[in-house]
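A single protein chain has been omitted; all remaining protein chains appear in their positions.
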Amino acid sequence: MNSLILHTASRLLHPLLLLYAVYLLFSGHNVPGGGFCAGLIGAASFALHTFAHDVPSARKLLRADPHTLIGTGLLFAMGSALLSAFRGQAFMTGLWGGFDLSGLGHVSVGTPVIFDTGVFLVVLGVTLLIIFTLSES
Amino acid sequence: MTLVSIVAEVTLSMLTFSMFFALMRLAQGPTLADRVVALDLTSTLVVGIIAIYTIYVKEPVLLQAAVVLALLSFVGTIAFATYVERRGRP
Partner (left out) sequence: MLSLLPVLPIVIPLLSGAISLLFWRSLWIQRWIGVGGTGLLLLSTLRLLSEVERTGILSVQIGGWAAPVGITIVADLFSAIMAVLAGIIGFCVAVYSWYGVDERRQSYGYFVFLHVLLMGVCGSFLTGDIFNMYVWFEVMLMASFVLVALGGTPMQMEGAFKYVTLNLVSSALFLAGIGILYGVVGTLNMADLSVKLAQTADPGLVTTLSMFFLIAFGIKAAMFPLFFWLPSSYHTPPPAVSAVFAGLLTKVGVYALIRVFTLIFVQDVVYTHNLILIMSGLTMLCGVLGAAAQFEFRRVLSFHIVSQIGYMTMGLGLNSRLSLTASVFYITHHIIVKTNLFLVSGVIQKMRGTGDLKKLGGLYKTHPSLSVLFLIPAMSLAGLPPLSGFFAKLGLVIAGLRLEQYCIVATALFVSLLTLFSMTKLWAEAFWKPRPDVAEGEDEPRSDDEPMCLTMILPILVLALITLTIGIGAETFFNLADRAAGQLMDPTEYIEAVMRTRS
């Protein structure tokens, strides 16, 4: 679709949507959000680009192949689940660590974040795979 | 009963009322374009309802749902538009 409005809108909205996806991903542990809807929003931003331009340029923008995204995401999720098992705790137990940012407060980092990142990548990959395949056919 | 809650209640009922007409257009809509616009209107109304409801119950977390819906409904309408364009029929 060759529309100037859409081109401009997609150029503005694409980074905004991605930023929002990342925000949802990290805020998901305490409030609504998380890997799944972050993945959907992220996929929507690329879908918008696909509609505004075409599939090859969206693929170029994504850089990674959707299959690779799915695979990496699964590895992330499994990695976070296995970490606790190697530490002698039950499979998939959340491990937490943290550090202090001077003046900004305490930051907690845990394996659930890695798991959520994995979910994010899988959802992003699967949705984009579907969208790309459908628009190419 | 504060002023805010009264306003919220009135607005919510008005939005619901408009939703009724939007859905009627969606069901009736002689052309596909009518339906697409009706669908877009519906989602915009839902965004409004969520926003008002957020104020009504004082739960800012719910606003995220409205933001997500607003962003996605835009993409959804565009997808519909491309589909209509590609089919070459209104």
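For reference, chains read A and B in written order, and residue numbers begin at 1 within each chain.
The working rule: contacts are C-beta pairs under 8 Å (C-beta built on N, C-alpha and C of every residue); 3 or more make two chains touch, one makes a residue touch a chain.
None of these values were measured; they are calculated from a predicted model.
Within the full complex, the chain left out of the display is in contact with A.
Across A:16, A:61, A:82 or A:130, the single residue that touches the chain missing here is A:82. Note on the undisplayed chain: of the listed residues A:8, A:93 or A:108, the one touching it is A:93. Per the touch definition above, the residue from A:22, A:55 or A:74 contacting the chain not shown is A:74. Take subunit A: the residues that touch the chain left off the picture are 65, 67-68, 70-75, 78, 81-82, 85, 88-94.
Here is the rule we go by: only the chains that are shown with their structure count from here on.
Subunit B has its Cα centroid 26 Å from the Cα centroid of subunit A. For subunit A in complex with subunit B, the touching residues are 1, 6, 13, 17, 20, 24, 31-33, 37, 40-41, 44, 47-48, 51-52. Listing the residues of subunit B that touch subunit A in their complex gives 61, 64-65, 67-68, 71-72, 74-75, 78-79, 81-82, 85.
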